[in-house]
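For reference, the structure is listed below as structure tokens.
Removed: one protein chain of the complex. Kept in place: all other protein chains.
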Amino acid sequence: MYDFHYHRPKTLADAVNLLKGKDEARPMSGGMTLIPTLKQRLAKPSDVVDLGGIKDLAGIKVEGNNVVIGGMTRHADVASSADVKSAIPALAHLAGHIGDPAVRNRGTIGGSVANNDPAADYPAAVLALGATITTNTGKHAADSFFKGLFETALSDGELITSISFPKAEKAAYMKFPNPASRYAMVGVFVAKTAAGVRVAVTGAGPSVFRVKAMEDALAKNFSSAAIKDIKIPADGLNSDIHASAEYRAHLVNVMARRAVDAATK
Amino acid sequence: MTAQTGIGARVKRKEDQRFLTGTGRYVDDLPLARATYAHFLRSPHAHAKIKSIDTSAAAKMPGVVAIFTGKDTADAKVGGLICGWVVKDKHGQPHKAPPHPVMALDTVRYVGDTVAMVVANSHDEAKDAAEAIKVDYEMLPANVDLATALDKGAPQIHAEAPGNLIYDWELGVKADVDAAFAKAAHVTKLDLVNNRLIPNAMEPRAAAAEYDKGTGNYTLWSTSQNPHVLRLILSAFVLGIPEHKLRVIAPDVGGGFGSKIFCYNEETMVTWAASRVGRPIKWTAERSESFQTDAHGRDHVTHAELALDKDGKFLGLKVETIANMGAYLSTFSTAVPTYLYATLLAGQYTTPVIYANVKAALTNTAPVDAYRGAGRPEATFVIESIVSKAAKELKMDPAELRRKNFIPANAFPYQTPVALQYDSGNYPPIIDEAIKIADYKGFEARRAEAKSRGKLRGIGFSSYIEACGLGPSRVIGQLGGGVGQWESAELRFNPTGNVQILTGAHSHGQSHETTFAQVVSDKLGVPIENIEVVHGDTATTPFGMGSYGSRSLAVGGSAIVKAADKIIAKGKKIAAHLMEASVADVVFEGGTFKVAGTDKAVPLGQAVFAAYVPHNYPLEELEPGMDENAFYDPSNFVYPAGTQICEVEVDPDTGEVEIVNFTAVDDFGNIVNPMIVEGQVHGGIVQGVGQALLENAVYDKETGQLVSGSYMDYTMPRADDVPSFKLGNKVTPCPHNPLGVKGCGEAGAIAAPAAVMNAVHDALAPVGVSHVPMPATPLNVWQAIHGARPAAE
Amino acid sequence: MEIKGEYKIPASREKVFAALNDPAVLQACIPGCESLEKVSDTEMKAKVRMRIGPVSASFSGKVTLSDIDPPNGYKISGEGQGGAAGFAKGGAVVALREDGADTVLNYNVDAQVGGKIAQVGARLIDGTARKLADEFFGKFASTVGGPALAGAASDAPPAAPETVSPPSPPPAAAQRGYRHWLVIGIGAAVLILIFLASR
Partner (left out) sequence: MTIPVAMTVNGKPVSGKVEARTLLVQFLREHLGMTGTHVGCDTSQCGACVVHVDGKSVKSCTILAVQAEGAKVTTIEGLAESAEKLHPMQEAFRENHALQCGFCTPGMVMSAIDMVKRHNYQLDEATVRRELEGNLCRCTGYHNIVKAILAAAPAMKSAGV
């Protein structure tokens, strides 16, 4: 790891200021992606701004029809939250299957969503549930938030303070993990909310995406049979030694059906 | 007392206390005053000429103590690393032996090849400086794909090995086998790839060295399975340091599985540089380096044919294999696909004639050498795959076909057509027991039930034989091995009656500190808490060959028994003197010397005390002291055998394979500690399951980059990849070693790949799949099903 | 990795060829390109600072043009060093063909990525290539020929748009005929491959 200047601001405003002044400053929430990257010397930040000292960024509350999760809330806390379990059990289930227990004790929802790793789990939930991402400067709708591989609508110095998930009538997340890394090789989050049915896929493409044909079919008939024959084109999907694009395309359908079955159980 | 701690008892391990409390001492844990830290700059290219290396900027970086390149080692006349086993090809010529410099001179030959060594005040500083070294490479075409490595026009890796061929070797008489095939009613053919594995002992390799200017003595701490052999190689072949001036210590070592047998360049360089730097040097591999540079395992491409008569009796077996050596020959690499592979091709069967042809090929990949089982898993995979395939083709029960061809119990000792003479065994009861434990009878019902859930269930057998307990030195020498294969032991009593077992074997997880103590406790009646096993230090233990090839107890344990016998013999004389009896009348029972028919008794401790405080002692006849050593050279290998039955469920939608039942029944001869033996079997099975379902070292065929170079892409077995196992055992004692024991360390890994793959193939047969490449990853299984479907539909 | 393909650009061959040789065009189109200077008629030096997710690295590259046959095409080869991250090296044969008023660009790239990035980042090679090329291509197309022609000469049909919703990257790319990035990349294929190295 290259050395850097370390900061642990106590307020969000301080954090933003620290990030602003420097060209190569990085915010760090859980550090579960950043630290491994630094260890491999694949980044050389001048400054690391640790958000761990900022009060009030972590926590889960229910506000009306929404579950609002603070940006610094750890995966383990989402997974074990009684509020999340009762309002959106699929979200608790998803959080409980990220990484491994030690990673879940450190990793945060804000960090995961801001990083937008193509194989991360949370983006599928954010997109499928139509969540709203709140930052220090404003709000983003899920649909316009995930821009591409590791790319989001966040601008420099913009930090996620919370994410608000509307409660779902039915929802489930099914993940086919990469056998080695346990990242999602394909993960499908299916949700039926007041806004309609959404199907979001992570792991398969460069960034999380929705499958409109499945959404339309499920809106008419929320059953796995309804999407059985909806094929996803392999073109443009990820390919590596563990899964070809064709295999991923196939798994999207399988995982989507399983998610629908789980959501209707 | 010894009933609870002697041979056969499930004694809890003595070594656990320190490992469980964080007080084990592994190489990286050593506190060394004024230590410097080494970092090795490695080639990012699979094959390239080094046009120049510029270390000037790096040398000025903060904390840098020294930088060495291949030129420095060449100027200092450091020898190359050696391959210690000369294999003669089918024309009687010794194998090609290209040089293996400790640091690359003008060419790098695999990704990870060592280019420079930076020594600095901290590891980070060494790494910083390594980044500042400018190496100008001219990339050369890489030869990565084993299947085409020997083709005309393939890039040449060493001038000394034209066509990249290290040897073209054979065993058996081809004409005899051809004649057998001519009579065959049925021939089963099989093409397979034995996938390449990366050992991944959880402790990465590490080395630390210091040089004492006053005495001229070097000390090397290394993660070695065999410190004496490492010292011998470094002294005699590589560094020229007189053996008595080099002390090698292998302290607690976190697993080896073969990968820590070999002499590597890092430990060589650390030792060499320690005297030049004048301070201790420490190096610990990062896992990324382990992936690139630990000697890998397996990696064969094989075509095999089995001839059967109309009743299913095996008539002959033909095997052609290309074995990957990597870019350089590692310490024992040449022996693995020959003497440790082809000699096992008889398996448990009476196959009368066998012919094997093995070509060893160089590629631009990391060296390949022994990995848990070394050659024997490859052989077992060939035999047990083709036998199961033959059963499928002949519509025979796979257990029945095996039984029909087993070597009968009354045929031992049994001379196979491939050089080995099996000493003992009784195979039918093993498979019967396995079938019982696995509830083979109930399988079809379980298959039908699985089908109702949309799952494809399959069952697979693997009946292995292993030649281990290396080995008779004379045989090893005849086969080209460069070392003896005995083991040493010393039993050193202290005046107060406690005892140290000094052994040349090395424990890196195998539990010698407990098992060896049990042997001595049993033989001498000494309470186990009064026994300590000392190993891993050339300065304190007698020269020994180390631990690999499931040899520690069969050979090292036998040496201990021999030494114990000497203790008893001497103790008898002392006791006879003390009891004023004739030596012939003294017996040794339960730790006490007695005179039969009297109440005279001298406990061993009293005899020991008398030996060290010889106030009443036959000094004119007997030396004082109680310290005996022994060397044991076995008269044959030992031949553990067993049958594993694996039951899987395949999810046809995703290609996932789940192991739902796994049974292993083994014959390891007599067992000293069943708890420890079972642990060895568990671990071995999971390494075999890893090979079958998960693990694969993948080099990009074009670039030679290791793309499965971290745990992100190399799939290590995890707890939820396997079930709990059902074990059984049968005992035919080894007739030629005093404990009657056979090795147990490699068995699981040897048998499991075939058991799992046979189960996968059995599960997929109904959907028209006849071949899934190993490892049967979800992708491979899905593609096999996907490819098979049009034909099946 | 080997990349082959064709791309149709609504511009004359001369114009496309000139753009392929114009450091200013290339620099403007290459994401993170800090400098691209012509050393000679056939050589360029490039410095690129790439940031993808948590990874960021600076790459220095050298690009050589050979077999130059204006306006029919050339061979472009090069290599880039990214320090601890690794290296990229490759070559591409580029051929331009007239198709009415448009130009069909045919390319055949052979590229190698190595070092740390190949060892620990294998899962991202594909996606990163696409992303970088997509960014580069979008810009190159609009610079050279105005908006890119959808469904050009590529042999791969674009993903069926109705199965995937627009905001997501693959479909969005598909609708633009994202496969064609492969082609546009060609002009600076080697440079793009250098960027790959920044995973």
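By letter and in written order, the chains are A, B and C; residue numbering begins at 1 in each of them.
In this text, a residue touches a chain if its C-beta (ideal position, glycine included) is under 8 Å from a C-beta of that chain, and two chains touch if they have at least 3 such contacts.
All values reported here derive from a predicted model rather than from experimental measurement.
The chain we do not see here touches A, B in the full complex. Residue in contact with the omitted chain (choice from A:V16, A:V48 or A:A114): A:V48. Touch with the chain omitted from the figure is made, among A:K20, A:K39 or A:K139, by A:K39. Residue in contact with the omitted chain (choice from B:T188, B:N324, B:S710 or B:N780): B:S710.
Where subunit B meets the chain that is not shown, the touching residues are 12-13, 15-26, 28-29, 31, 124, 200-204, 252-255, 257, 284, 286-288, 508-511, 675-676, 678-679, 681-687, 710-712, 716-720, 722, 724-725, 748.
Where subunit A meets the omitted chain, the residues involved are 1-6, 8, 31-32, 35-36, 38-40, 48, 50, 52, 76, 80, 99-103, 105-106, 181-182.
Keep this in mind: only the chains that are shown with their structure count from here on.
With chains as nodes and touching pairs as edges, the resulting graph is complete, every pair of chains being joined. Ranked by how far their CA centres sit from the centre of subunit C, the chains are topped by B.
Comparing the chain pairs A-C and A-B, the larger number of C-beta pairs in contact belongs to A-C. The centroid of the Cα atoms in subunit B and the matching centroid in subunit C are 48 Å apart. Distance between subunit A and subunit C, defined via averaged C-alpha coordinates, is recorded as 30 Å.
Spacing of subunit A relative to subunit B, judged by their CA centroids, is 43 angstrom. Listed for subunit A are residues 40-41, 181, 240-242, each touching two or more other chains. Looking at subunit C, one finds that residues 83-84, 116, 120, 122-123 touch two or more other chains. Residues 52-57, 83-85, 116-117, 120-128, 130-131, 134, 156-160, 162-165, 167-171, 173-174, 178-179, 199 of subunit C are the ones touching subunit A in the complex.
Put simply, subunit C touches subunit B in their complex at residues 1-2, 83-84, 86-87, 89, 112-116, 118-120, 122-123. Remark: subunit B residues 44-45, 111, 131, 139, 288, 291-292, 700, 702-703, 705-710, 712-713 touch subunit C in the complex.
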